[in-house]
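Shown here: the complex without one of its protein chains, the others still in place.
Coming up: chain A.
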Amino acid sequence: MSPLKIKKGSSRHSAYDLRDPNADVIERHTLAVIVDNEAGVLARVIGLFSGRGYNIESLTVAEIDHLGHTSRITIVTTGTPAVIEQIKAQLGRIVPVHEVHDLTVEGACVERELALFKVAGEGDKRVEALRLADVFRANVVDSTLTSFTFEITGSPEKIDAFAELMRPLGLAEMARTGVAALARG
């Protein structure tokens, strides 16, 4: 079967021919969706996922082109290959959506997430938290006599790992931004 001649990176980009559509393995994909920055556009995207029963693992959105009024929404989702194809096609139907990129199949990409951790503790635990933060290249952005607030950037896995280590050391609060991602090169 010859591949669909669809402009790469357009909302019609497809990977029909790359993977077995009948496979029932659950895959994790990172999608980048370029949208008009207009009222309600996020509600449309989220409504699509809830209305059709798709998963959202994380979602971030911010304006990326002030003059062109466009925003970039980065969505991490999971599903079978057929479901992932449907998600992309359904996103492509939303009128203010310009482009849908499946970063997971379009080539290598970098994924980063930022998180803030508040760790409360005294004595050895406090010292250990600071030492591990150093290992993870986390910065101290606030400190009191009884707590540190760390800022850490990295892959979601790295942040998960840091959270596991901080838990016994007095992890009190945590805030994560969700994933931002770009194709390499």
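In this text, a contact is a pair of C-beta atoms (placed from the backbone, for glycine too) under 8 Å apart; a residue touches a chain by one contact, two chains touch by 3 or more; residues count from 1.
Just so we're on the same page, contacts and distances are computed from a predicted model.
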Name of the absent chain as recorded in UniProt (options "Acetolactate synthase", "ATP-dependent DNA helicase RecQ", "Polysulfide reductase NrfD" or "Cell division topological specificity factor"): "Acetolactate synthase"
Identified contact with the non-displayed chain, of A:Thr60, A:Gln86 or A:Ser147: A:Gln86
Of A:Val25, A:Ala39 or A:Leu67, the one touching the omitted chain in the full complex: A:Ala39
On chain A, residues whose C-beta touches the chain left out of the figure: 1-2, 4-6, 12, 14, 16, 21-22, 39-40, 43-44, 47, 51, 82, 85-86, 89-90, 92-96, 98
